[in-house]
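I am attaching a structure below and will ask some questions about it afterwards.
Only a single protein chain was left out; the remaining protein chains are all shown in position.
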Amino acid sequence: MTETVVDLQHIVVTYRAGFLGGEAFDAVRKVNLSIRAGETLGLVGESGSGKTTLGRVCLGLLAPTQGVMSFGGAPFGTLRQRRGQLSVVLQHSEWALNPRLRCGVSVEEPLIILGVTAEERRRRVAAIFDSVGLGDGYVDRFPGQLSGGQRQRVSIARALVTEPRFIVFDEAVSALDVSVQAQVLNLIMDLQHKYGFGALFISHDLAATRYVSHRIAVMYRGEIVEDAPSERFYGTPDHPYSQMLMSSLA
Amino acid sequence: MSALRLTGAALGRLMREDKLSFLGLVILVLLILVGLLGPWLPLGDPTRIAAGPRLGPPSWAFPFGTDELGRSYLPRVVEGIRATFLLSIVAVSITAVIGSFFGMLAGYFRGMTDHLVARGADILFAFPAIIVGLLVAALMGPGQISAVAVISIATIPLFIRVVRSVTLSVAGRGFVTASEVAGATPWRVMIVHILPNIIGAVIVQLTYAMSIGMIIESTLSYLGLGVQPPQASLGSLLREGSAYLTIAPWLVLSAGIVLSLAIMSVNLVGDAIRDAIEPLKGRALS
Amino acid sequence: MRLIGYLLPRIAIALVTTLGVSILVFLALRFIPGGYADILLGPFVTPEARAAIAQRYGLDQPVVFQFAHWLFSLLQGDFGVSMVTQKPVIDEFLRRAPVTLELAMIALFVALAFGVPLGVASGVAGRARGGFGRVIGAVGASVPDVVLGSALIFVFSVWSLWFRVGGYVPFSEAPVENMRVMLLPGLTLSVFGVALILRTTRDAVMQVMTEGHITTAVARGERPRDIIRLHVLRNAAIPVVTVVTTYFGFLLSGAVVVEVLFSIPGIGLYTFNGLLNRDYAIVQAGVLIAALVFISINMVSDILYAAIDPRVGTGTRR
Partner (left out) sequence: MSALVEIRDLVIAYDGAGAMTLGLDSAELTVARGETLAIVGESGSGKTTIGMSIGRLLPPEARIESGTITVDGVSVVNADAEALRQLRRDHLGFVFQNPMTALDPTMRIERQMVRAIGGKPSRDAIAALLRRAELDDPDRVMRSFPHELSGGMAQRVIIAMAIARSPKLIIADEPTASLDASIREKVMETLGRLREENGASMVILSHDLRLISRHADRVAVMYGGRVVEIGQSATVLERPAHPYTRALIAAAAGNEKPGERLEPILGAPPVLRGPGLKCAYEPRCGIARPECANNRPEARPVAARTVCCHFAEEVAAATSDTEEARTE
């Protein structure tokens, strides 16, 4: 069960500013990373560290300037070919769901794209709503009628409905209140035990990341300066930058 | 809530909060009804020659007076309303379809598509409407079809720009990214996610394009480039009436006032829809 | 440095647009019913003259050469020859340009003088639904020039009140007479401008008022007058500049109907008469000049953006 889900080798992403090829800026520099099934890798860094860019590379939304991203041991291919195998949960819960569609319809979409039959879709959508703790009637509600935490649960349900092998959580709890954050963090951990997906948990909040991840990679100015089991971050990590991040938790 | 009750409530709130727009809505509905039901209304026969004195002033029998052939001008103006509305609606519908399609493509695909569509819009935008009218009249000769073409050419660039910017903002939202990651094709994303979320802005632009369309139609027809006799639109009636402007001003004024009311009502309804979609909350400075 | 990096692409875009416009006009004129060539040559022309004109316009060569030839002659200022007067069309346009320019200046001045202040006042007044700004904006934008012009002509034909319709006199020769003729059409054109600028300014001001730095200014206890003068106006300027330049571009090249109504001898009237006389060289030149004016005016507004908003051109999204 511990096959590698996502593997990044020497990934470099260069942004070229300006119309006539202005100065180049390396958002990600020579990153090597791999995530196994059932494991959550926390990716911590401040704004501008390149963590979101790396997340987009892992999702196949952004082709790296250099380096190879392989998925399940094979070249990534296209999102179309990989449909149903990976998904994403994003930060702002007010835009996580299409306001015009009922929650059930939003969660059903990945199954429609996979070509699953209507009967099977209805069954799996109902099941996934229960497993995220939103049974009885939430399926037919519109996102506008839900609280931030509930909307985030629906987007997690959508991310899980095709039982993908890999999920990226990009600042998925940062916009939530502290009390609701804990609910969603626990939900992510419980669902990982149940479905065994590999996860990349991107956040600027070391406390939340440390709680939910098995391993943590600290990113600073496009490079990974430390990659260690999360227990290390309850004590004193090696790299000075990691220690500085820890100081804000004291 | 049934759609009927929903619109009823919205109308009620509109009447209380925004009397101006409500007035606009009432005028628009009245004009459309009169335009559609004209022939069955007791307004007189638009074609009956010498129904009254030639160039007679407004009177009970002929509320809008009579034209140079003694025809009552009221039923002719009513016929004109229908022609002007119909012509503008046809033109604006073409604009909406083409404008939304290319605007959405440019806003969603970005890159080269965006540049091509933007340059295309810039090229069309460079021609003021009436100048396009001259060119089209030279090409296809005056008439309803060229009027429709001119209105579309003049309003498509505006439409593309608005739809493009709205699409840009919607495409950046989480639910679009999530659908892309799930492997949805660009077409599915546009139809299921983007279109329903920009339809509000499209409708607002539609009303504004309608009012621009009616201005263009009346100007073209006045210059003899638009609707030609025997067909009649508010613009062509303005043209006919202007020949007798100083001696029988009621011809031009009646058609002109009705045309202005039509355009104003469409503008006001557009404002109301725009405020309903994203209310602009100002702020007191104290 | 910032400006060059920002303007270079803008200039490139303007050139591409100009090329596109000229291709469009060139092709349009070629598909005129009855064939551009026949119309250009006219039915009564002797064979030799026909050959000479064909050679002059390169009508025998493939379309691409014709276009290159046509474009090259344009760049040298040769906008073709009027079929009626056989004189270069460009001279007539240059002779009439000041008239249209004067009309445009009057309309723009009135539109700015009323549109901006009313727009700011109405915007600052905020949500007042029945705001006077909205009423003026709605009415002004809804009365077509044709209707307003006709109404003014009728009123002043009955009680002349110093104004005169027709009989244009250049400002240099007789300023008062000139004003008597030009004020009415100028005002007619300005009404739509007032409404357009008023609505845009009002929306821009209301939008700026919701921005964070206005809250900071209020929290600092700045006087409302100062907040408007120093913070609101400049931040609301870009949308207003956009609409003003677009409107001015329209005035310079699209105000045909007012020139026809008030028989003002500007380029609009000249182009319109060109169409009536099927003198397509005039129509072609008129359309091209209108588009070129519009494109260059938009270039001006791009430069103004960079001057007003320091973020423009540095890639920071506004």
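Note that the chains are named A, B and C in the order they appear, and that numbering of residues resets to 1 at the start of each chain.
In this text, contacts are C-beta pairs under 8 Å (C-beta built on N, C-alpha and C of every residue); 3 or more make two chains touch, one makes a residue touch a chain.
Please read these numbers as outputs of a predicted model, since none were measured by experiment.
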Chain not shown: contacting residue from A:Gly60, A:Gly149 or A:Pro164: A:Gly149
Identified contact with the non-displayed chain, of A:Val12, A:Leu61, A:Ala182 or A:Val225: A:Ala182
Per the touch definition above, residue among C:Ala68, C:Leu230 or C:Val300 touching the missing chain: C:Leu230
Where the missing chain touches chain A, by residue: 46-47, 147-150, 177-183, 185-186, 204-208, 210-211, 230-231, 234, 244-245, 247-250
Missing-partner contacts on chain C, residue numbers: 126-127, 211-213, 215-223, 226, 230-231, 234-235, 308-311, 314, 316, 318
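Note that only the chains that are shown with their structure count from here on.
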Relative to chain B, chain with the most remote C-alpha centre: A
Centre-of-Cα separation between chain C and chain B, whole angstrom: 22
Distance from chain B to chain A - Cα centre to Cα centre, in angstrom: 47
Inter-centroid spacing, chain C versus chain A (mean Cα positions, whole Å): 52
Residue numbers of chain A (touch at least two other chains): none
Interface residues, chain B side, partner chain C - complex: 17-20, 24, 119-120, 122-123, 125-132, 134-135, 137-139, 141, 211, 214-215, 218-219, 222-223, 235, 238, 242, 245-246, 249, 252-253, 256-257, 259-261, 263-264, 267-268, 271, 280-286
Chain B residues within the chain A interface of the complex: 173-175, 177-185, 188, 192-193, 196-197
In the complex, chain A residues that touch chain B: 59-61, 79-84, 86-92, 95-101, 106, 109-110, 113-114, 155, 158-159, 162
